[in-house]
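Okay, structure first, notes after.
A single protein chain has been omitted from the complex, and every remaining protein chain is retained in its original position.
Going by the order they are written in, the chains are A and B; count residues from 1 in each one.
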Amino acid sequence: MVTTYHLGSNASLGKDVKIGCGSFIDDDVIIGDDVTIGKYVIVYSNSHIDEGTIIGDHCIIGHPTKLQLQKTDFSACSSKVRDFIIKEPVTKIGRGSIIRSGSVIYKHVIIGEKLRTGHNVLIREHTQIGDNCVVGTNTVLDGYIKIGNKSMIQSNCYICQTVIIGNGVFIAPGCVFMDNKKIILGEGLNGATVGDYVRIGGGSKILPNVKIGGYSLIGAGSVVTRNIRKGTMALGNPARIKRILNKSEIQNYIESIKNWTI
Amino acid sequence: MVTTYHLGSNASLGKDVKIGCGSFIDDDVIIGDDVTIGKYVIVYSNSHIDEGTIIGDHCIIGHPTKLQLQKTDFSACSSKVRDFIIKEPVTKIGRGSIIRSGSVIYKHVIIGEKLRTGHNVLIREHTQIGDNCVVGTNTVLDGYIKIGNKSMIQSNCYICQTVIIGNGVFIAPGCVFMDNKKIILGEGLNGATVGDYVRIGGGSKILPNVKIGGYSLIGAGSVVTRNIRKGTMALGNPARIKRILNKSEIQNYIESIKNWTI
Partner (left out) sequence: MVTTYHLGSNASLGKDVKIGCGSFIDDDVIIGDDVTIGKYVIVYSNSHIDEGTIIGDHCIIGHPTKLQLQKTDFSACSSKVRDFIIKEPVTKIGRGSIIRSGSVIYKHVIIGEKLRTGHNVLIREHTQIGDNCVVGTNTVLDGYIKIGNKSMIQSNCYICQTVIIGNGVFIAPGCVFMDNKKIILGEGLNGATVGDYVRIGGGSKILPNVKIGGYSLIGAGSVVTRNIRKGTMALGNPARIKRILNKSEIQNYIESIKNWTI
């Protein structure tokens, strides 16, 4: 019977922590009170999991980066990504979070309180996420990303490197962000910037370097190739501004997410 | 050597059941004759796996809902999803099914005979699936969904809550269903309704509340924003009806899936 788990040296466990069978908790891990860790979870060293957080079965927390896997030098890092670097090789997950089964969270990741993920989410290195966010099933945050508070990225999305997402943003399922227009390696690498309270409809594609102004609404299935002005509704392939949103439309959205608990 | 598995109390195993190393079979699980369960599979309590079914490695069957994880009250449930509720906290998988590796199936899910899934499929709570269906790799059925018999949803699709899919439906890879047009939380939540023998081309987006009439064909890459009349071909962004399908075109499709065994 496999009813035991591995606990590394110098790992610190809070009160009433539950750890499922087969889980592997590496050295120098800090786990807060009332944390629940599922079965066959791997928590690598220097991970901090705050109180009340639930980690689902088969998750990997503190996954090493490629640089750590291959012992490569870090100095190759481009100027484009410099602002995103999280120097300490830690993974911090704020209190009250739910990380669902099969998710993988890298080192050099700092996450606020009450993140809720779907299953099989990937959060790569040098990513910072605020409080009260949601990241849906199968969504990839491909590293070097900043996300504000109360933002929600639904299932099956791909968010490329150097994307900045504000507060209260809603990204519907199946959206794809790109970082390199001409697909010439080494050139470009400019993710989009998404302002506060933006809503992006399902299956939209956002090209590199695009700025989507705050409070805008992008229609489902759009291909956003140019900047979108603040507070407008845009849609189509390529996305064109259809009209300016009125204040109550924007206010209704902002109100609706005030007390959300999805 | 990890060559053993955990078998909970009051678990009922049929004849010639095979269970792989490291698997965890919880209390009150019922497993029929000739079932094969892979390695590191987790089967939570109140799961019924019927005869001849194969469960791949690393699967999770009977995953608890958020309500069960957090002990929240169930009464908050909106009227929109009421028709989809499966009261008993069970997971039933009909005989002769193949659930491929890494898939997660929740509690409150009832599945007919001979479901075949790809890998890493997610089937959330309050979902009912008929006989002889297929759900492809990485596809998400996000809960509160009904699917008829002989329907096939291919890989990398996202099916949102309150979608109803008829019999003999084919949904090609990469399709996205949405449930909330204005993305104002709490409003909307109306998935599409897809009639019998509909075919939806790859990468299509289906907006909330849309009704796709039986026997229709939606072209690949379409964005379906309005109802589509029965027996028509529609395509584009936004999808427009191109022509009425003739009887033989519809009949050829129906014949082709009569004896499928994918």
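Simple rule for what comes next: a contact is a pair of C-beta atoms (placed from the backbone, for glycine too) under 8 Å apart; a residue touches a chain by one contact, two chains touch by 3 or more.
Computed from a predicted structure; not experimentally measured.
Asks: Determine which one of A:C160, A:I218 or A:I257 touches the chain that has been left out.
Replies: A:C160
Asks: With respect to the chain omitted from the figure, which of B:A172, B:L185 or B:V224 is a touching residue?
Replies: In the complete complex, the chain left out is touched by residue B:A172.
Asks: Go through chain A and note every residue touching the omitted chain.
Replies: Residue positions of chain A that touch the missing chain: 2, 4-6, 22, 24, 40, 42, 58, 60, 63, 66, 69, 102, 104, 120, 122, 138, 140, 142, 156, 158, 160, 174, 176-178, 180, 182-187, 203, 205, 207, 223, 225, 237.
Asks: Considering the entire assembly, which residues of chain B contact the chain that has been omitted?
Replies: These residues touch the chain not displayed: 1-3, 21-22, 39-40, 54, 57-58, 98, 101-102, 118-120, 137-138, 154-156, 170, 172-174, 199, 201-203, 217, 220-221, 236-237, 249, 252-253, 256-257, 260, 262.
Keep this in mind: only the chains that are shown with their structure count from here on.
Asks: What rotation angle takes the CA atoms of chain A onto those of chain B? Round to the nearest 5 degrees.
Replies: It is a rotation of 120 degrees, to the nearest 5.
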